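Got a structure for you, written out below as structure tokens; questions coming shortly.
All protein chains of the complex are present and in place, except for one that has been dropped.
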Amino acid sequence: MKRQIPLLITFVAGLVMMVQFFIPAANQYGDMFLTWFNVLAAVAYVLGAGSLFVVNGKVIQRRGRDWQFKVVLLVALAGTLLVGLFWRYSSEAGLMGYLNPSILPTDEGTWFDFMFQYIYTPLSATMFSLLAFFIASASFRAFRARSIESTLLLVTAFIVMIFRVPLGELIWYHLPVLGQFNIGKLIEDFIMNGFNAAGQRAVLLGASIGLISVSLKIMLGIERSYLGGD
Amino acid sequence: MELLLKLSRLDRRWIFLFIALAVTLPFLFPVELPTRPSSATAGVFNAIEKLPENSVVLVSFDYGPSTAVELEPMAHATLRQLFAKNVKVVAVSISPEGAFQSRKALNGPVEELKRKVGVDWVNLGYIAGADKALRAMGSSFPAAFARDIDGRALNQLPIWKRVKNYDSFELILDWSSGYPGALEYIKVVSAGYKRPLGVGVTAVTVPEYFPYLNSGQVIGMLGGLRGAAEYEVLVKQPGTAAKAMVAQNVAHFTIAGFILFANIVYFLGKRR
Partner (left out) sequence: MTEAYHSLGIWIAAFLTLCIFSFLYKDNPFYKFAEHVFIGCSAGYWMVLGYWTMIKPNLVDRLLVGEWKYLVPAVLGVMLLLRLVPSVSWVSRWPICFMVGITAGFQIVYTMEAQVLDQVNATIVPLWGNATYGQTLANWILVVGVLTGLIYFYFSVEHKGPLFGWTSRVGIWVLMIAFGAAFGYTVMARVSLLIGRVLFFRDDFWPVFLHTFGK
């Protein structure tokens, strides 16, 4: 019961999704299942937030490491949920937002919009921008031409980094003999559309066939690791 | 040699400082250099240029604030070109963050070229489900959407009378930074519904999309800030991307210089 019914659910759900491409009458069931999927995906976010409360709450309770920052995390989470789910006041609608159901707490001019623009956006962008520093430092420390393979990787990276920016192109076009060739076209035709496309395509084909075989194994109940223990 | 070895073991914070200076200082002494458009970028430009007046294009905004620096300039440049040609634009997002970005991207071109909402353009906002949402849209746009992002009833808008499914669009464009985004459009819209698709992606995913460009599943591709700068050259309206390339030049040469230096020291050390 604990395993047989879930496996049957997996099989039926997957079968309906496949069959709807071939039998138009099954489309309505496919669309219905997709709507249910969207609802469950949203509930998974609730589960994620719930897990955050539970895990961080435990750290705060036992005064674990950095517990003060866990308080900050939960305050930020609770604050975002409060303004995003209930706070309908906006600079445009004012307090009328509470009386008009078509005005959402996530509209322009609300406190949720403020949070998104001035807290979430800069934090998200800055977190990702740190990668520029780390890629420079990591490549300085580790990127060495120790073998043929790493030399090929390094030389290609070099060519793309230098000659895909305007300054590199300008230098190229002033080189004797080589400067007569269009470096952008050479890189695009032979490196990107040639070796890169070939390599990426080989990876893509392998990964796609692997994905299809794993999906079939899941549907047929051969692969059961997603069920967990017991 | 000892000095070189010492430099090759530099504290990473010095490297961080060099990178920070390499990205910041060029803006104090900007020198704009010519950017030559690639054929991947020209693919999107030419597809838009060939669009007849009054045709309808679907533009999907599937990027978040962290990648807006690369993708928003592309969106601006293409929207200006579309509006200047009197092409109608239907905006949508299959990524939740994209709906917020779509407002920012549309504001500028709409105001500059005085385009009317509901007549020349409409923003449908976010639709949940990624590739499944694309399939729902392919069956019927009116069934998938009742209101636009600002709550207007779509059946009251003139532009909506022309939108039924993907066949209603002469071209589909997607600005994407990851999942869900360009790959879902390729799988569902290009491969499934056989509609012409142009994409704009972040530079980190450009190599991954070349197989799709090579196979014709996408008709053109704008890649990162460079792609946006190339597009600004093609539409003859230098914007944020063209100005930002000045810092990109110096940063690339700085990083390449570090790698070259480290390898020279490595080989000199090996010979010793």
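Letters A and B name the chains as they come in the text, with residue numbers starting at 1 for each one.
The rule we apply is simple: contacts are C-beta pairs under 8 Å (C-beta built on N, C-alpha and C of every residue); 3 or more make two chains touch, one makes a residue touch a chain.
The structure displayed is predicted, hence computed values, not measured ones.
Chemist: Return the single residue from A:I23, A:L123 or A:L178 that touches the missing chain.
Modeler: The single option touching the absent chain is A:L123.
Chemist: Under the stated touch rule, tell me which residues of subunit A contact the chain that is not displayed.
Modeler: 2-3, 5-7, 9-18, 21, 32-52, 54, 66, 69-70, 72-81, 84-85, 91, 104-106, 109, 112-133, 135, 139, 148-150, 152-161, 164-165, 189-206, 208-209, 211-212, 215-216, 218-219, 226-228, 230
Chemist: Over the whole complex, note the residues of subunit B touching the chain we left out.
Modeler: So the residues of subunit B touching the missing chain come out as 13, 16, 19, 23-24, 27, 66-70, 96, 126-128, 131-132, 186-188, 190-192, 202-204, 206-208, 211, 214-217, 223-226, 240, 244, 247-248, 251-252, 255.
Just so we're on the same page, only the chains that are shown with their structure count from here on.
Chemist: In the complex formed with subunit A, which residues of subunit B make contact?
Modeler: Per the stated touch rule, the residues are 10, 12, 15-16, 18-20, 23, 33-36, 38-40, 64-69, 100, 103, 128-129, 132, 135-136, 139, 151, 206-208, 210-211, 213-214, 226, 245, 248-256, 258-263, 266-267.
Chemist: Show me the residue ranges of subunit A that touch subunit B in the complex, using the header's touch definition.
Modeler: So the residues of subunit A in touch with subunit B come to 27, 31, 34, 37-38, 41-42, 102-103, 108, 116, 120-122, 124-125, 127-129, 132-133, 135-137, 139-141, 143-145, 154, 157-158, 161-162, 164-170, 182, 184-185, 188, 192-193, 196-197, 200-201, 204.
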